[in-house]
Structures are given as C-alpha cells and as structure tokens.
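With one protein chain held back, the other chains of the complex are shown just where they sit.
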Amino acid sequence: MTSSATTSSTPTPVDAETRVAIDQLLAEYNLLLDHGRADELWTLVAEDFVSHGPMGVMEGREALKAWGARRVTQDAGEVRHFTGGTSLRWEDGVLHGVTYYMTFRSTLPEPTHPASVGEFHQTFIQVDGAWKVRSRDVVAVFGGANAAAHAQRVSGAEGQK
Amino acid sequence: MTSSATTSSTPTPVDAETRVAIDQLLAEYNLLLDHGRADELWTLVAEDFVSHGPMGVMEGREALKAWGARRVTQDAGEVRHFTGGTSLRWEDGVLHGVTYYMTFRSTLPEPTHPASVGEFHQTFIQVDGAWKVRSRDVVAVFGGANAAAHAQRVSGAEGQK
Partner (left out) sequence: MTSSATTSSTPTPVDAETRVAIDQLLAEYNLLLDHGRADELWTLVAEDFVSHGPMGVMEGREALKAWGARRVTQDAGEVRHFTGGTSLRWEDGVLHGVTYYMTFRSTLPEPTHPASVGEFHQTFIQVDGAWKVRSRDVVAVFGGANAAAHAQRVSGAEGQK
C-alpha cells in the first residue's frame, strides 16, 4: 500500500466478520429510521459521531439522540431507505465505506419512484467489540431538491404528528 | 437481552456464515421466481412454511409447490424482484429478518419504474444444515394496488402461457 494506485488494485481485504457486521449495521440504521424508531439510532453510532448532509451538520451522539427524540414525534410521511453496493476499504487503520441509497417517500406524487438517489460516505469504529458509525456524509447525487424539501419538513415541524 | 430496548442496542450478533447463507437464500428465491422456475421455490422453504401477502395466505411447503407448478404455466409478463437492506436478529432462538424489496414488471407502462416497494418479514430455520424460509410476510409499503393487480393476474389465469 505505497500509493493510491496500488491501494485501488490491491486493497487490504476486509474480513467476512467485519463486512457482515457493517451490512447489518447499515440495514439496522435504515430499519429504525423507517419504522418510527429514530430515537434508537444513537445506539448505532460512536460517541463522537459526525454527519453532514441535506439535514445539515450533526455533531456528537447526543445531537443524534436529540434529533431522534424529536423525529419520532413528527409525521413526515412514510419513508424507506433502500441501500446496496457497499464497498469497504481500510485506509490508515480506519474502515471507510461507500453505500448507495435510494429513498422512497409517501409525500411524493408517485411514491414508488425514488425520491432521491445518492451515497453514504462513512467511517466505522469498533466500540467494545461492536461496529458503530463514526461519521456519515450524505451525498444526494440525484433528487437533491426532494431531499432538501424533506429535510425542511423534518427540521421545521416539531411535534405535529 | 433483558428488555426490547436492550435488544435494540446490543443485539445478539448473527455470525458471518449465517448471514451469508441467508443472503444467498433470498437471492436464489428471487432468481427462481423471476426466471420461470417457480416450481423449484419449494426447495427453499421449510415443510411448515407459511406466507402472507398480496397473494393471500399460503400454508405448507406443498401449497407453495402447487402454486409454483401452476405459476410456471402462466404468462404474467417479465418480473424482477430487487432486494436489499437485510437486517437479521435472533429473538427467542428464532432467526428473524427484514428485507426491503422493489418489483419491476413488464406489464406496467414504464417497466423501469418500480411497480411496488415493500418489505419481506421472514423467519428462517435450519434443516439438515441448510437455511430455509420458515415464514414470509410480504408488506407492500408503496404500490400496493400494482401488487394486488399482479396477484389477481397470477391467481386467476391458469394455463394461459
């Protein structure tokens, strides 16, 4: 691993246990978020969790905890986050991952059509043997306008469930 | 695992061999169904298999076998089941899973647009060392009307291939 070109052709392999744990972590995150359990999301991230995206910047697990507690009191419609294509790589001892996502929302005229398509760029860290999300950048590749509208609905609409 | 809150934050981990077997099982199920081999689906489920969904209730592997034998004689158009985001959890010794799905159908005006988006809620059981589907609830979150129309097409159209 002497150059980035070499890294790409012969990456340090991610072992099966790790990949499977990350797959489960990502799926669980979506499941909680999509099923009215956003107040449990904080259990899946590290204490110094940081995220960037259409929702703005969130710093610290406590911030996600506060956001989740508020989120479950809101009615932003039915949402599903469909993910796939996770590629993982070790870089300077840190586990990085890119995961593709699609979101579906009942607030759209055609809820069966993806509202947005993009990528989660994440790092992961093991805490007491369990993998947690350390950082998450949400990159809306297509449908960014839909994502922004949803973010505004969620951030500006406290307790309207 | 003393309460449901604890279960969510520190679930019993699913080992790599198991998760990989379940991923393969789900992919194989879709592959057979989507490629005119529904008459082999019964090989992937337990003897006491039960399913609920837009197709109605199906009880027992023999029921799936009969359904599959009829299904391969029908022309319901080209269909693809796209799945992802599988989260697994052990609960009272039983392996549960939620998998997101999208269906695509040639019978729709725009076959590249998902016909329905939803979830498979499943349990799994190991039979002679191989994981099988023990139960499957199909929850159509979006596009339920399309799913129902397809179900009617398939159930009401014997031998019209």
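To keep things simple, chains are lettered A and B as they appear, and every chain counts its residues starting from 1.
Here is the rule we use: a contact is a pair of C-beta atoms (placed from the backbone, for glycine too) under 8 Å apart; a residue touches a chain by one contact, two chains touch by 3 or more.
Everything numeric here is computed off the predicted structure, so don't read it as measured data.
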In the complete assembly, which of B:52, B:81, B:96 or B:153 touches the absent chain? B:81
Out of A:52, A:70 or A:113, point to the residue that touches the absent chain in the complete complex. A:113
Residues on chain A facing the left-out chain by the touch rule are 5, 8-11, 13-16, 19-20, 84-88, 98, 100, 102, 113-117, 141-143, 146
Which chain B residues would touch the chain omitted from the figure, given the whole complex? 16-17, 19-21, 23-24, 26-28, 30-32, 37, 40, 43, 78, 80-84, 104, 106, 110-114, 130
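In this section, only the chains that are shown with their structure count from here on.
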I'd like the Å distance between the centres of chain A and chain B, where a centre is the mean of that chain's Cα atoms. 25
